[in-house]
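Read through the structure below, which is laid out as structure tokens, and then see the notes.
Only a single protein chain was left out; the remaining protein chains are all shown in position.
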Amino acid sequence: MADTAQVVEHTARTLRDHLPVLQVLVPFVTAPLIVLLGSRRLAWPLAFIASAVALVISFIMLMEVREGGMLTYTMGGWAPPLGIEYRVDAANAFVLLLISLIGTVVLPFAYASFRDEIKSRDHTLMYACWMLCFTGLLGMVATGDAFNVFVFLEISSLSTYVLVAMGADRDRRALTAAYDYLIMGTIGATFFVIGLGMLYMATGTLNMADMADRIADQGMNRTVRSGFAFIMVGMGLKVAMFPLHLWLPKAYTFAPSAVTVFLSATATKAALYVMMRFTFSVYNPDFAFATNTLEIIFIPLAVIAMFSASFVAVFQTNFKRMLAYSSIAQVGYMLLGVALLTDTGLTAAILHMFNHGLTKGLLFMGVGAYVLRANGSFYTQIAGLGRKMPITTGAVVIGGLSLIGVPGTAGFISKWILVEAALERAPEHAMFLAIAVAIVLSSLLAVVYVWRAFEVLYLSEPDPNSTATEAPLMMLIPMWILAGGCIWFGFSTELLHDTAVQAANGLLQGSQGMLVIPDQGGAH
Amino acid sequence: MIDTVTNIILLSMLVITALAIVRMDRLFAVVMLSGVFSLLSALLFVTLDAVDVAFTEAAVGAGISTVLLLSTIALTKPVEKRARHTALVPFIVVCVTGAALVYGTLDMPAFGDPNAPALTHVGPEYLARTPVDIDVPNAVTAILGSYRGFDTLGEAAVVFTAGIGVLLLLSGLRRRREDEEEDQA
Amino acid sequence: MIYHHLILRVVTKVLVGTIVLFALYVQFHGDFSPGGGFQAGVIMAVAFIIYGIVFGLRNVKRVFPEWLVHKLLALGVLIYAGTGIYSMFMGYDFLDYDALSPAYPTIGQHWGLLIIEFGVGVTVTGVMVAIYYAFAGRPPSISNEDW
Partner (left out) sequence: MSKLLDLQFLAGHAHYLLFIVLMMTGLFIVVDKTNLVKKIVGLNIFQVSVFMFYVSIGKVKGGTAPIFPMDDKYHVDTAAMAGQVYSNPLPHVLILTAIVVGIATTSLGLALIVRIRESFDTIDEEDILAIEQDMTREDNKKHGNAMGGLA
């Protein structure tokens, strides 16, 4: 039937229309390009340019959706639910900005750090792998198609396993860390797929907006409920939600420094975003309320995580491992914000995601600088480095203060809003008052473990044989950019806070928020 | 009727194979049985009308992954050690997960029910539109390449990731000799 | 390595050609019957793997050198993504194959499917062969008798 020419109406797309897909496509194409060229000298510049372009695109998109708009893009021109669709609203744009910001800022640091930690013949493949991880994280956040999330989740996971395993040049335990992560990550991803299967069975579609629409009146359907449980457990493994966090400390401790920086600041956040998207947009908030899963299960788990992980962190002798445990505690704060199921709680969770990304990225960079100069991150090895590496340690101090949540830093803002969110619900039940107190108390534990690090850095006697000098400029600049961010966002709260409120509103509208009719362009 | 009987027989054979793998401690036998498992599942895919999937599963499960498992055993050890721990915790984990799955089946449409949501919403639309939009006989290829082409691009990227991952872990990137000289200079 | 297995050597020589032919059939006939780039790539890789198992790693690397394998596995993904980028430059959505033949969309779709399946086939062949080379290049820890 194609023997005669068909008259097809078609409006040409412009560069601006292509922004959502370019966000993912630019880093995506860079990875095979690096391998095809195979040149060690070109690998880093290519990766850096692609990341910077992605950063610019994510910033433009955030500006476009800040006022509550939504960008959609149909892959292959097929209108959803037939084809795959990208949907960018305030929530994803915010997470996309975080990922591409960290990805770009960390790359100069990675250049200096890889030269020290990774065999030089592996550098080309290392950057390719890095770009794939970056692409996977961006892809799973930008997409509006449930199965597409799985595909990009796997791109980022597989490359993460490899990146973690490359720490084996320094410590062979990186290999087992990567293997454990691979097993747990794959179980998580398979659980996610089972959950999707159940959703598909009940709705017959894979497009998130369409799913949300068709699921709205099926709250009592047991297949849908069971699917929810599997999706939560699957993503919970990736987020390192409390009892499912076992892979995290080892993976973060033994991965190459730059990889730890990147993962701690982005990977768990992207998974947390997917969790929120499914909880609130695909299943609507009413469903979450009705089944009470979030309140009954998430809140206790989050509180336990806040205390137990902080407590373990206090007794660590390795700065890097201490920070890894602190990450589990911080994920607890974010999950708590989500589980409060209010506007303010969700705002706090989203803000904390961003602020913690900056803070932990900065702190792990400090660790990387110490590893470069003192050849390790045990407290005995970094003792007294505050005087030998004053500029590095200055940035680490800012990061530490932000981690505790001292006023004037970014960490303070999000924790404050989280306490506010808990207090808002206090009239309902005394439990929420206790939660607010718990947030403050667990922050005191953060004071203890951060203080221990400061004490070691400034008050201990340095090793007399130590030849440590200030870190190279390639490391200092990224560190101070993030340190500047930690302070700037501690004072100027409008931009971030407004966007986070917008994102939380969009998410809490549930399926309603997803029902904006997309501009159906293309030929079909 | 004959379909159901075939399916039940295949499924029981699959269950027997899986249980044999649990019990077996010679890894060579385990790998062979896992190949058998893949072949049986490929047969099941044929009875479920998924010929493309059956083809792939036979090529991947019984072919490539068996080759890889065997090469791994050749590089490691052929016999499994007896575990020293009790199987209680794993057993509980599996039971809880299984119970959640069984709970989910309670509201599932019956197997092959033509009124199931999955068979009435998007699926038929693909079948109706493929001859018009794409005009290829194999609807699976049409969806794979065009309607959901972006997923397949992601799939290619996953394979690519695995490739460079294995290279990083085991061998490193090889280049033509003149390139290598240029790189060292 | 295994120089005395005469029958294996003769049969393999006959088989390899057939396997490659079958792989090409699966690759380019994927629109009409089961199969496509991924399956074809695996089958194509199997041809090289069999050759390597019987004639030794050194010989198969002379046929299909390692550097070429490593270029191919990246090239396939680029072919696929490149098709999509071409349609973007033509003013269509990413991966909209109508752009390949705007006047006859179904023909454009046909071309699109052929090209992207080819890209997938190239990547999969490259990756599978690269993985085989990587595993086979490691010194084994158990000898033939221990199996």
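Should a chain be cited, it is by its letter among A, B and C, assigned in written order, with residues numbered from 1 in that chain.
Basically, contacts are C-beta pairs under 8 Å (C-beta built on N, C-alpha and C of every residue); 3 or more make two chains touch, one makes a residue touch a chain.
Just so you know, these numbers come straight off a predicted model, no measurement behind them.
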For the chain that's been dropped from view, list the shown partners it touches. A, B, C
Answer key for A:39, A:318 or A:375 versus the chain not shown reads A:318
If the missing chain were put back, which residues of subunit A would it touch? 1-2, 147, 150-151, 154, 158, 161-162, 165, 168, 172-173, 175-176, 178-179, 182-183, 186-187, 189-190, 193-194, 197, 200-201, 206, 315-318, 321, 378-381, 456
For subunit B, the residues touching the chain missing from this view: 7-8, 11, 14-15, 18-19, 21-22, 27, 30-31, 34, 37-38, 41, 44-45, 48-53, 56-57, 60-61, 64-65, 68-69, 71-73, 75-77, 80-81, 83-85, 87, 89-91, 93-95, 97-98, 101-102, 105-106, 108, 110-114, 116, 118-119, 122-124, 126-127, 130-131, 135-140, 143-144, 148, 151-152, 154-155, 158-159, 161-162, 165-166, 169-170
Per the touch rule stated above, subunit C touches the missing chain via residues 32-34, 38, 131, 134-135, 138, 141
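One rule holds for everything that comes next: only the chains that are shown with their structure count from here on.
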Please work out which of A-C and B-C is bridged by more C-beta pairs in contact, and write that pair. B-C
When the C-alpha atoms of subunit A and subunit B are each averaged to a single point, how far apart are the two points in Å? 29
Which integer distance in Å separates the CA centroid of subunit A from that of subunit C? 35
Rounded to the nearest Å, the gap between Cα centres of subunit B and subunit C is 19
By the touch definition above, subunit B meets two or more other chains at residues 133, 135, 146, 149-150, 155, 157, 160, 162, 164, 167, 169, 173, 175, 179
Among the residues of subunit C, which ones contact at least 2 other chains? 67, 70, 73-74, 77, 81, 84, 94-95, 97, 105-106
Per the touch rule above, subunit C residues touching subunit B in the complex are 30-36, 38-39, 42-43, 45-46, 49, 66-67, 69-70, 73-74, 76-77, 80-81, 84, 94-95, 97, 105-106, 109-110, 112-113, 116-117, 119-120, 123-124, 126-128, 130-142, 146-147
Interfacial residue positions of subunit B with respect to subunit C in the complex: 28, 51-52, 54-56, 59-60, 63-64, 67-68, 71-78, 133-138, 140-142, 144-146, 149-150, 152-153, 155-157, 159-160, 162-164, 166-167, 169-171, 173-176, 179
Where on subunit A is subunit C touching in the complex? 1-2, 5-6, 8, 10, 12-13, 18, 21, 25, 28-29, 31-33, 35-36, 38, 73-77, 521-523
